[in-house]
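All protein chains of the complex are present and in place, except for one that has been dropped.
Let's turn to chain A:
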Amino acid sequence: MDIDVVKVGMADLNSALHPCMITTLGLGSCVGVALYDPKTKISGLAHVMLPSSEQAKNNSNIAKFADTAIVKLVDDMVKLGAKRERIVAKLAGGAQMFVFNGGSDLMRIGYRNVVASKEKLAELNIPIISEDTGGNYGRTIELYSDDGRLMIKTIGFGIKQI
């Protein structure tokens, strides 16, 4: 079966009808928020860079922030025919790529992105069914619309499915 391969860049989001595979490459401290409606198999993925649009000096790109990106992604999926109440989430990324003593803001951003994404999902009543976050390594993720599985590929830490 031919499937659409949809790429999501940094600070970007995309959604698509079944059959599709949505991917984002080389997630580091950013977080990949994968959303899926199991009935219609409509899938969506956001590559979130920063926790909150409210603290940003320039928040014109809503795909960049956890709070605004997730809302937009859900809306886009609903427009395609997904039902809000059925949507479930999987999270990946939020790594700390460099280890510094002291732990400045710059260093904790991955963790803060994960926390902000979870808060927004909780607010929207979207359950998180699995996650692969943290660590100190990059991840490429692929969301498959046939069953909503999220494949996670790393360099040196293997491949897994959540």
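Assume a residue touches a chain if its C-beta (ideal position, glycine included) is under 8 Å from a C-beta of that chain, and two chains touch if they have at least 3 such contacts; residues count from 1.
Everything below uses one rule, namely that contacts and distances are computed from a predicted model.
Its UniProt record calls the unshown chain "Chemotaxis protein CheC", which is the correct pick from "ABC transporter permease subunit", "Transketolase", "Chemotaxis protein CheC" or "non-specific protein-tyrosine kinase". When you scan A:M21, A:I42, A:A66 or A:I109 for touch with the missing chain, the hit is A:I109. When the missing chain is restored to the complex, the residue among A:S15, A:S29, A:S43 or A:S117 that touches it is A:S29.
The chain not displayed touches chain A at residues 9-11, 25-30, 49-50, 56-58, 61, 64, 95, 97-100, 104, 106, 109, 136-140, 155.
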